[in-house]
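With one protein chain removed, the remaining protein chains of the complex are shown where they sit.
Order as written gives the chain letters A and B; numbering starts at 1 within each chain.
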Amino acid sequence: MIQGLAEEQRLSGAIVQGGLVWLAGRVADDDSPDTGGQTADVLRQVDALLEQAGTHKRRPLSVTAVLADVRDAPAVNRPWDGSPDPATKPARTTVEAALVAPSWPVGITGVAALDGPGARQT
Amino acid sequence: MIQGLAEEQRLSGAIVQGGLVWLAGRVADDDSPDTGGQTADVLRQVDALLEQAGTHKRRPLSVTAVLADVRDAPAVNRPWDGSPDPATKPARTTVEAALVAPSWPVGITGVAALDGPGARQT
Partner (left out) sequence: MIQGLAEEQRLSGAIVQGGLVWLAGRVADDDSPDTGGQTADVLRQVDALLEQAGTHKRRPLSVTAVLADVRDAPAVNRPWDGSPDPATKPARTTVEAALVAPSWPVGITGVAALDGPGARQT
């Protein structure tokens, strides 16, 4: 079964299939804040999508952060580091690339696992 | 089992493993058309690879569109929107980055699911 969440005209905000949640690239709903504020906006969207997908806590596997200017990495890391569950550190890739509109300094996409038996081993 | 499809010198056009199909980055076979024409070319390649992988219809999970110039997004969306099965909307990420040759304005990669029991829930 393939389940689409938060469907828009030509994409789904997330796809749930086979125990994995595939996120679309998320950018801030409100593009007026600075990079840190937009990152927090994006992380809230990610959390909401994962909750909608049925994961009871954040279980990210792989995350890609796309920064329009890679010198913004510290501004992205501040809200990232303050995320609710610091124990779940995904495999992260950070690259510099323009997003679809210049008002977005950061976009985040990734893959998470649905909750399952057993807990994270650290 | 890991199955490689459309193998080239140093990569496979697609890898089938564990119910998933991993696509290599596809660019147009013919780089003479404009962005819309090359996008249609790429989407035809994606469809052919998924069919070769054994999916009877398109079951994309996650798609990344790489545009050399992000202002080309509308030109990419036109053939995308005309794809055969509008019900299957993957999680899509769009970024601006140069492809390996400047004659390619667009590249697409992604992950799809093999056909399985149950239908897409929308």
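Assume contacts are C-beta pairs under 8 Å (C-beta built on N, C-alpha and C of every residue); 3 or more make two chains touch, one makes a residue touch a chain.
This structure is a prediction, so every number in the text was calculated from the model and none was measured.
Interface residues of subunit A facing the missing partner chain: 19-20, 59, 61-64, 70, 73, 77, 80-81, 88-97, 111, 113, 116-122. Within the entire complex, the positions of subunit B that touch the omitted partner chain are 1-4, 7-15, 17-18, 20, 22-25, 64, 66, 95, 97-100, 107, 109, 111.
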